[in-house]
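Apart from one protein chain that is not included, each protein chain of the complex appears where it belongs.
And now, chain A:
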Amino acid sequence: MGFSRKLAFRNYLVEGLLILASLTIILPLLMMIFGSFMTSSEVLRFTLKLPEKWMFSNYTQVFKEGGLGRAFLNGLLITGVSSIVNIITSSAASFILVRRETKWSSMLYLYFFMGLIAPMSMITTIRVLQWMGIYGSITSVILIYSALNTAFSVFLYSGFIKSIPKALDEVAFLEGANMFDVFFRIVTPLIVPVNATVAIMVFMSVWNDITIPLYFLTDSSNWTMPLSVYNFYGKYSRDWNLIFADLVLTSLPVLILYLFAQKYIVSGLTAGAVKG
């Protein structure tokens, strides 16, 4: 009895501390959300208060002046296509890497794995794109993101495909199927949850990124939302209500994705935690 009461007390104490700590996370975010509805003079106090009058017009204003419609579509195109390219190429590659079990395939796995560690070489990537004549284009950025995310995706897919018994393939092969049949009709249906995890992880990292657009999207009509917001932040540095509205708009797509796809994010993290 004494022990369980002590335990209950400890739990209350921990819960109280954690709720206090969580305020440090919530308050700055609330300040951004409330601030995005204030007038430009009210917001400058940077305090945590509900807006005196809710200025929904801030949102329509930044949407027009910040060129966000275009940026939203650019971001959608870049994130969408690079996720799809990444899913198809990485899952196919991982399938062979896992199944061949030769010296070459494990060396190739390490070759891909290096991409998780090594930083990308910015300036010479521009050089390579210039040689190909595609520097500054949306296509080039899609290809860069596909390349950058290959390592992580191959890592996730390989872990999962290893758990699919090879006997499934062998039966199919003896029945006369070829590699493509086995991959598309046996393995692909089994890795749908991993596809979702990879799609969401790639989407979030690509959507939020500013580094690649900064180096590689020279034309402002190709910019994604975070870069447009950064540019807007430089130009309208006094109108914090508009800046906050801009930040909220940029964050909405990932927040919505997070709310609907939480379980796939968790399974991606678990793969990392359990396999190391």
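Keep in mind that, in the parts below, a contact is a pair of C-beta atoms (placed from the backbone, for glycine too) under 8 Å apart; a residue touches a chain by one contact, two chains touch by 3 or more; residues count from 1.
Everything that follows uses one rule, which is that contacts and distances are computed from a predicted model.
**Student:** Missing chain, UniProt name, options "Carbohydrate ABC transporter membrane protein 1 (CUT1 family)", "ATP-binding cassette domain-containing protein", "Subunit PaaJ of phenylacetate-CoA oxygenase" or "Energy-coupling factor transport system permease protein": which is it?
**Tutor:** Going by UniProt, the chain not displayed is called "Carbohydrate ABC transporter membrane protein 1 (CUT1 family)".
**Student:** Of the listed residues A:74, A:90 or A:195, which contacts the missing chain in the full complex?
**Tutor:** A:90
**Student:** Could you pull out which residues of chain A are in touch with the chain that's been left out?
**Tutor:** 11, 14-15, 17-19, 21-22, 24-26, 28-29, 31-32, 46-47, 85, 88-90, 92-93, 95-97, 99-102, 108, 111-112, 115-125, 127-128, 143-144, 146-148, 150-151, 154, 166-167, 169-171, 173-175, 178-179, 183, 204, 207-211, 214-215, 226, 229-230, 233, 240, 243-244, 247, 250-251, 254-255, 258, 266, 269-270, 272-276
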